[in-house]
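Omission of a single protein chain aside, the complex is shown with its protein chains in their original locations.
Moving on to chain A:
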């Protein structure tokens, strides 16, 4: 069974952390992954940086730009994490934009992920229908779970379709926004969280975008299986360095 599915069966709310590979320094990738696991994180999204990250706000954009300046590439990332499964056992997901994967070759990319022990992919700009028609078979051949996003604007029919072709979890974008632009959730968001929870989808939901502290984490996981923290984590390591990662995570009682 895929590590993601196994993790989703655990009787707890899941804390997932996104970070940009190659940031703050090129070779921080592996130690960040190891430290996140040591500090109780349930799942990690390794951000493969892209020059033009359309769905991301200023924090992730800036970290991506820096990571690329540091020399991060798809090949470098694969090289850095090739032995990651010797030390890390929680689910690992690569999150990145489609063009770098397309240039690497989608099949070659998936194959490499399987060799390394990557469990899933999140590709915000790979549309559901293109995935379904052109790439689903390849992802499945290499045992990868593809995670789709839904937003408050996603129609019920589309949510049901996305649920039907997903086999891990659904990434619920907390509000109509790029990453990192929220501070706290209001009634509008909680009613959206509740609306989706009440749909009783086949796939559990994990909420992301705008989770910044224990308060927002608790609010989100009241309705969902887990939550993903990205920009807030990157801000923390930008300001305090990667050595203090445990200080940031302590708040979440993991």
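Just a few scattered comments:
FYI, contacts are C-beta pairs under 8 Å (C-beta built on N, C-alpha and C of every residue); 3 or more make two chains touch, one makes a residue touch a chain; residues count from 1.
Criterion: contacts and distances are computed from a predicted model.
As stated in its UniProt record, the chain not included in the shown complex is "Tryptophan synthase beta chain", which appears among "NAD(P)/FAD-dependent oxidoreductase", "Nitrate reductase-like protein NarX", "Tryptophan synthase beta chain" or "Cytochrome-c oxidase, cbb3-type subunit II".
From the options A:31, A:99, A:164 or A:191, the residue with contact to the unseen chain in the full assembly is A:99. Here one chain is not drawn; of A:75, A:89, A:191 or A:222, the residue touching it is A:75.
When the missing chain is restored to the complex, the residue among A:26, A:165, A:178 or A:197 that touches it is A:178.
For the chain missing from the display, the contacting residue among A:57, A:91, A:117 or A:168 is A:57, taking the whole complex into account. Where chain A meets the chain that is not shown, the touching residues are 50-52, 54-55, 57, 61, 65, 68, 73-75, 97-104, 124-128, 130, 148-151, 153-155, 158, 173, 176-178, 181.
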